[in-house]
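Please see the structure below; I have some questions.
Only a single protein chain was left out; the remaining protein chains are all shown in position.
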Amino acid sequence: MLLHEDRLFPAEPALRSMARSLYDSVRNLPIVSPHGHTQAAWFARNEPFPNPAMLFVQPDHYVYRMLYSQGVSMESLEIGEQTMKNPRGVWRLFAANYHLFRGTPTRMWLDFAFQELFGFEERLCERNADAYFDRISECLTTEAFLPRALYERFGIEVLATTDSPLDSLEDHAAIRDSGWSGRIVPTFRPDSVVDPEFDGFAARIRELGEKTNEDTGAWKGYLAALRKSRLRFRALGCKATDHGHPTAQTADLSEREAEALYISIVMGKANAAQQEMFRAQMLTEMAKMSLEDGLVMQIHPGSVRNHNRLVYERFGRDTGADIPRATNYVDALRPLLDRVGNEPDLTIILFTLDESAYSRELAPLAGHYPCLRLGPPWWFYDSPEGMMRFRELVTETAGFYNTVGFNDDTRAFLSIPARHDVARRVDCSYLARLVADHRLDEDEAFELAQELTCGLVKKAYRL
Amino acid sequence: MLLHEDRLFPAEPALRSMARSLYDSVRNLPIVSPHGHTQAAWFARNEPFPNPAMLFVQPDHYVYRMLYSQGVSMESLEIGEQTMKNPRGVWRLFAANYHLFRGTPTRMWLDFAFQELFGFEERLCERNADAYFDRISECLTTEAFLPRALYERFGIEVLATTDSPLDSLEDHAAIRDSGWSGRIVPTFRPDSVVDPEFDGFAARIRELGEKTNEDTGAWKGYLAALRKSRLRFRALGCKATDHGHPTAQTADLSEREAEALYISIVMGKANAAQQEMFRAQMLTEMAKMSLEDGLVMQIHPGSVRNHNRLVYERFGRDTGADIPRATNYVDALRPLLDRVGNEPDLTIILFTLDESAYSRELAPLAGHYPCLRLGPPWWFYDSPEGMMRFRELVTETAGFYNTVGFNDDTRAFLSIPARHDVARRVDCSYLARLVADHRLDEDEAFELAQELTCGLVKKAYRL
Partner (left out) sequence: MLLHEDRLFPAEPALRSMARSLYDSVRNLPIVSPHGHTQAAWFARNEPFPNPAMLFVQPDHYVYRMLYSQGVSMESLEIGEQTMKNPRGVWRLFAANYHLFRGTPTRMWLDFAFQELFGFEERLCERNADAYFDRISECLTTEAFLPRALYERFGIEVLATTDSPLDSLEDHAAIRDSGWSGRIVPTFRPDSVVDPEFDGFAARIRELGEKTNEDTGAWKGYLAALRKSRLRFRALGCKATDHGHPTAQTADLSEREAEALYISIVMGKANAAQQEMFRAQMLTEMAKMSLEDGLVMQIHPGSVRNHNRLVYERFGRDTGADIPRATNYVDALRPLLDRVGNEPDLTIILFTLDESAYSRELAPLAGHYPCLRLGPPWWFYDSPEGMMRFRELVTETAGFYNTVGFNDDTRAFLSIPARHDVARRVDCSYLARLVADHRLDEDEAFELAQELTCGLVKKAYRL
């Protein structure tokens, strides 16, 4: 078998037994997925996934960045191609390099899907690559593997996508109108119309104005356009906004300063510092709008996007070459917190790619400000060791109740059950240790297992 | 029972057994508390503590910051009030939210006091809040719960308070004159007369001059005033100074430069950089005075004080809104170390709120410079995970002998035995692992358990 029943539980028998009991109490709870990158179109159209390589390799930068790091070219994996010329060839290349994923969460997610969805019992390798390819291909043609069927099979209760304010959300509307019982909700991610360094920013701002019938050439019109867009999202079930900025910098300019800054941005005259200031100001503007419309705010700072110039030029964004940078929160968030930090009705969920900030800045901030919560370990840290470090570094200062459960944050739909399963197992292992160390009573651990799996997620995201 | 005999020991039976043996050898050693924030007045006056809420909730920012972070208002907890209107109501609010402390050291400290001092066996909750309140209230009226009785019951050998150079130390003098056998010593903490950004700095400088009969309008008079103040502290048993600066920056200006800087400080003309430079210079001045008078120097850098403007304006300093910032030591300490770093008779104890500095800067510095020692995990890291990380990150480079045992650093008198107990348990667990891994012999581990509990503390603080 690829998966062991006791995987990720601590080896010590008493700990393992406690972890298993806790896990048994949450393993079958529904999946609540408040943040991720699946496509609403999949559920609107409900068409079969094309082939194993386009399902598992091509869309998943976790997978191909590792292959690329070991000398497998992007071209040979047909990254960025609309249709694949040789999916079986790509699959074989992937299979022959499957050992590269040893010790990584990607390996666990893949094995989970291979066994639980496709019934494989033997580890993927060069020799069985074709057998894998054939069986998966066959499955994908069946009803049971259509997106909606999988959604139901996975036990998903709600699934949030991540969408541009310029998105028509027609897929979300189509899902709603279809009468299907699945709950797919959009998330308002305005980076492309808020970050002046985003490719095609000026054109997007104009498009935003046209779509909302507001004058985005002016500061007030721009804010009104964003406000309207948020309401359009809310009408389709949106509960949250999301902000992927290079830093966590915020600002609280006067009305006049903000207006002047916006003019120079729109005129394309802003330098790098002004662009950063604008992003900073926009986080505070978004927080103020959240106070009006109740959308929860997520901040994902600290990624240096498109670090590899060559790969960016040839293959575009989100191709495995985003690298974290040290991220300051204590000074950066101060202007925003000075403005709205004590508002009890505001929820801001902070994420990080800089683990040194967990115990130093994030837990102390979340352990004090009423509006702040800590998001789960993100991206490279969506992993067993990453999750354990998060709990160990955060809990003693922020407690459990300033955290918000798990995000799968994935583009790989089939990895969703595996990712939630990993989170449940690691959280239960952590709780088991607290029980074994007599830092927590058993009844509390069982209650917390529920909270970490569903309760805190629903509360934080207002689901 | 609230407390298990084996709490905080590792779950693996052989490790647990070794940890327990080590702990049994130190559990009854006296408490040596060389740094903290209890009030000498308690022991001078020896009056009963007023009520459970004023004992456990109101003075303890560890407690109310967590409640505040989850939407409980400071007003409802009567934070900052001289007397409480509704202590029972505050207590009920605290009890109803006791689950927020799950997984935190605060929970352990509280449970320890609840069981060991007041005999509770059931976890505090909304239902038993009144029973708790009543029993604690009753106890507080008895002789056995007066400050001096508790001091003796806790087995404290020496307890250091932290005091401003402007403090009359009359409470310390009163204790000395009372003939009571307890040893309460002051610590010289000059931040308020050394940090130009401190509220009311100019007035304090004048007051310092008046109290010492020195001209603090001039650099030489200012230094003389500080020197006199230190001697006044020494006469009442003071062994150490303490310095809570925003950074660890030090400087070594020429006499002339220092004088000119002081003038602009006193005239209120210094900008932020000059204020920082002045604090930096003063750390070196303090080190030079320590070479003269033998006071041990403690540096607690890296806290952004009063981060929450609103809370600061309404409730003042030290109200749970101090947030750590990344802290550089390697460059910052260089001027001071260039000047006095090789002096064998000087002891400087470094603390940090930036755990990333443990293995990167602090252990290498302490593992080389004769004057440097590492203070125990501070504040947010005065916790089981924090202590374990400290040992794991520091020992391999600095060894045990460049550390100085435990500080309880508390304003909550009743938490002192619990805090020392946690430190002893975690240190013994760490030592047990080294023995089990065959990195340390058993006889060495027993010797080290003694050193970490008492030996190194007394040596470092010259007690």
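Going by the order they are written in, the chains are A and B; count residues from 1 in each one.
Simple rule for what comes next: a contact is a pair of C-beta atoms (placed from the backbone, for glycine too) under 8 Å apart; a residue touches a chain by one contact, two chains touch by 3 or more.
Worth saying up front: this structure is predicted, and the values here are computed from it rather than measured.
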{"item": "Residue of B:Ile31, B:Ala113, B:Ile205 or B:Ala366 touching the missing chain in the full complex", "value": "B:Ala366"}
{"item": "Option touching the unshown chain, where B:Glu122, B:Glu210 or B:Asp331 are the choices", "value": "B:Asp331"}
{"item": "Residue touching the undisplayed chain, where the options are A:Glu47, A:Glu75 or A:Glu385", "value": "A:Glu385"}
{"item": "Touching residues (missing chain, whole complex) on chain B", "value": "12, 14-15, 326, 328, 330-331, 334, 337-338, 341-342, 344, 356, 359-361, 363-370, 372, 392-393, 395-402, 433-434, 436-441, 444, 447-448"}
{"item": "Missing-partner contacts on chain A, residue numbers", "value": "3-4, 6-12, 65-66, 68-71, 99-105, 107-108, 123, 304, 307-311, 320-326, 353-356, 380-381, 383-386"}
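Assume only the chains that are shown with their structure count from here on.
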{"item": "Chain A-chain B separation of Cα centroids, rounded to whole Å", "value": "40"}
